[in-house]
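All protein chains but one are shown in place.
Letters A and B mark the chains as written, and numbering starts fresh at 1 in each.
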Amino acid sequence: MTAPAASAPSTTQIAQVSGRRHRGLVRRVLDRPAGVVSIAYLVLLIVVSLIGPFITPFDPNQNDLRGVLRPPGLDHWLGTDDLGRDVLSRLLVAGRVSLLATAQAVLTGLAFGVLPGVLAGYIGGWFDTIVTRVADVLLSFPSLFLALAIVAILGPGLGNAMLAVGIAYAPRFLRIVRGQILFVRNETFVEAAISTGIPRRRVVWAHMLPNAWPALIIQISFMLGLTLIIESSLSYLGLGVQPPNASWGSMIGGSKAFIEIAPWLVLAPGLVIFFTSLAFNTLGDVLRDEVTGGRER
Amino acid sequence: MMSTEKWRVLRRLAAAVTVGALAVALAACAPGGGGEATAAPDPDGSLTFGYFEPATSLDPQQGTSSQDIPWLLPVYASLLSYAADGSVAPGLAESWELSDDSLTLTLREGLTFHDGTALDADAVVANMDRAMTLETSTVKGDLSSVASVEASDDLTVVLSLSAPDAALPAKLADRAGMMISPAAFDDGTNLAIDPIGAGPWQLVEYSPGDHLTVERFDHYYDPESVLLSSLTIRLIEDDDTRLSAVRAGEVDVAQISAAQVQLAGTDPSLEVRTDPALAVDHLGMNISIAPFDDPLVREAINYAIDREALYEGIYRGTGTIAWQPFPPGYFGNDPSLENMYPYDPDKARELLAEAGYPDGFSFDFKTNNQPFRVQATEAIAGMLADVGITTNIIPMEGPALLDEFYYQNSVPIYFTPWGGRADPSQTLDNLFGPDGLNNPSKVTAPDLTSALDDARDGGDQDARGEAIRHASDLIMKDSRMIPLMFPGVTTVVRDNVIGYSTGLTGKANFLNVGVAATS
Partner (left out) sequence: MLTFTIRRLLTLVPQLLVAALVVFVLTSLLPGDAAIARAGGESATPELIAQYRAQLGLDKPLVERFIDFVVHAATGDLGISFSTSEPVSDILLRKVPVTLSLVLLGFIFAILIALPLATIAALHPRGIADRISLAVATSGIAIPNFWFAILLVLLFSLTLRWLPATSYVPFSTDPLQWFLHLLLPAITLGHALAAELTRQLRASLGDHLRRDYVRTMRSAGLSEISVVGKHALRSALGPAVTTLGLQVPIAIGTCVVIEAVFDLPGIGSQMVQAVFSRDIQVLQGVILFTVLLVVVASFLTDLAYALINPKVRVQ
């Protein structure tokens, strides 16, 4: 749950380069082995999650109480769980749950972070002061605590949990957007655009905000990795996805008691979480390298 | 020592007991019998018991949780006690006589408390007065039928009753009958942490929320049954930690969950045993909520449950399948109800169609969020889905769930682990009576109500047994209950322990338990 926020590139650095060129960014990321592997894995994962329910060898929610905790074998490649359900099938279906939840949290964070960030950067003054203060207070709460408190109010459930996580992370997006807007507010191209009579609102969205995109995309990539971990932690504690559905985290949570007699129940979903989070983080690293021009020295 | 009845109860347990530990298990089942043949108890032996819940108070009249009992049992003796089959037996009182308007207790001679205070009729009266008048007393309710208490001589106490109460002796074998030294409550001793009773052991050290250590009390009324020189109860809340502690030898005996049986069975130095108890896991229902108000639907559910599969997959071969409120071997059990609703999904579908639900129906299946209960609920939901009843499982916090079940009348059915009660009428009245808290619909039938009355007021044990069996028949005939399992109490016992078993009330008992002298 360590936040990579502090290691995100400084706003100045990015603004300088992003002005120059970011058209070839995708291409440059794909040129790096780490970049292409991460992207290939994530694309594969998304495809599998989309078609997952159609390719599961068994019904993921079908109990078989006479065949609980079967070890991996020809029938059940990854064994069965404490209710006799096929672990591989559940893993395939849980992927969609985990990924959708992760996306939901990051989108929530963007929804709550971008607009206040733009306004704070553009209007400045007392509005900026209030918004940044509130953001600072939110950041000072341990994010998992905040998520737990919100879950306590709204009740357990993945939607609620992810809403909570999204709100907890909105300040990070807010800071980035605000910084970028502040940076370009007095640039000549902005003043030029305004003087040609383009409405201010359009200037903000069409000319100023795009400067924030590279930094935002890097942050989104890190946040996806981080949120996946938070989602699985909450589901592990029993506060995320609710049975009989599963996310990768809840699959581990329900199996801890059986770790000695059925370790596959814990190993398989854990590895998938690890690889996925690793892919998001590596992608973030590669993106940052390419945007700022090489690894931070 | 062990009645044949108890053996009949134990026959299902063979599966739970690992082969390697069988010899030990047999010894453990027969305290004072075969046990001595294998090893003699060490007169200086000490035992550590791991328990999963802290005591709310060591003052038996002020604690709020039924989980206090194992912490209280070593220190306090009760006026009466339970025999192995759950019936009432002598305790501090060697005999008792119950009539419609009074209960007369005759105490043993020469009893004393740990602090040397005499335990005579006056001490009992002082205890009863405190239990009935103390503002924070939690046993007031148990004694609500008692109008007044008097000592007619040194050893005789007469409790005058305002209404007939056949369950009173059972209550006096429980918390309400635990005697506290009157000297202690007169001089303001903080009994919550400094208990003084007349039990088999007396306090050495108590660290709330951590452990209780007691040593043998030489003037206990039945010294032969006190085999342990000292006893420690350690609080270990987490199931896995508790089992690890037993495996590591830090703890000698501990209760575990069914999910841990397989793992515990792999350790040859441990015996895993499940003792029958009065607890019954069932589907609690509000039979005023459609479609559960229809006996056909309830009957369909009874047929839809594959109890054998639950026994294998969820209970891991522990416990006994339940077909009625009371377990086999108990005096209220009716053998003719066994296997009344065998697993038959086709029959269930037919009954649903007959009730007007040919395509089944769906409902919100709420459950307490404890892992075991969620697991059991998921398993049952799968069985219901097979006959066309689809569910939406909603795990909730216990209090919120109970609030919805008891008061909002919005929970039709949920997996209920009923802990059992000292007296069978308490169970029946609560679950099926017109005022029962666990019968939120308050719906009952005239014949059932009168059967419950008979069971509550009716004479000796045989007559009451008859009445209870009649009530159980009526309950099961209408499928007012969907019984699943008598989970019993599953315990891991290290192989140096002699004679450990759990009584029908489900509470740990340390009398007649010893540890083998180390060779």
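Going forward, a contact is a pair of C-beta atoms (placed from the backbone, for glycine too) under 8 Å apart; a residue touches a chain by one contact, two chains touch by 3 or more.
Quick caveat, the model's predicted, so the values are computed rather than measured.
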*For the chain not depicted, the shown chains it touches*: A, B
*Just one of B:Val75, B:Ala126, B:Ile180 or B:Ile236 touches the chain that is missing; which is it?*
B:Ile236
*Using the touch definition up top, pick the residue from A:Ser49, A:Ser143 or A:Asn211 that touches the left-out chain.*
A:Ser143
*Out of A:Leu42, A:Leu226 or A:Val291, which is the one that touches the chain we can't see?*
A:Leu226
*asked:* Tell me which of B:Ala89, B:Ala163, B:Leu437 or B:Ala517 is the one touching the absent chain.
replied: B:Leu437
*Considering the entire assembly, which residues of subunit B contact the chain that has been omitted?*
54, 56, 64-66, 138, 141, 209, 236-238, 240-241, 244, 369, 397-400, 402-403, 406, 416-419, 437-438
*List the residues of subunit A that touch the chain left out of this view.*
1-4, 6-7, 137, 139-145, 148-153, 155, 225-226, 229, 232-233, 236-239, 249, 252, 256, 259-260, 263, 266, 270, 273-274, 277-278, 280-282, 285, 296-297
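Heads up, the rule we're going with is that only the chains that are shown with their structure count from here on.
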*Centre-to-centre distance between subunit B and subunit A (centres being mean Cα positions), rounded to whole Å*: 49
*In the complex, subunit B residues that touch subunit A*: 239-240, 257, 259-260, 262-263, 266, 306, 309-310, 312-314, 369, 371, 374-375, 377-379, 381-383, 393-396
_Partner subunit B, residues of subunit A touching it in the complex_ = 61-66, 68-69, 82-84, 155-156, 238, 242-244, 254, 256-258, 260-261
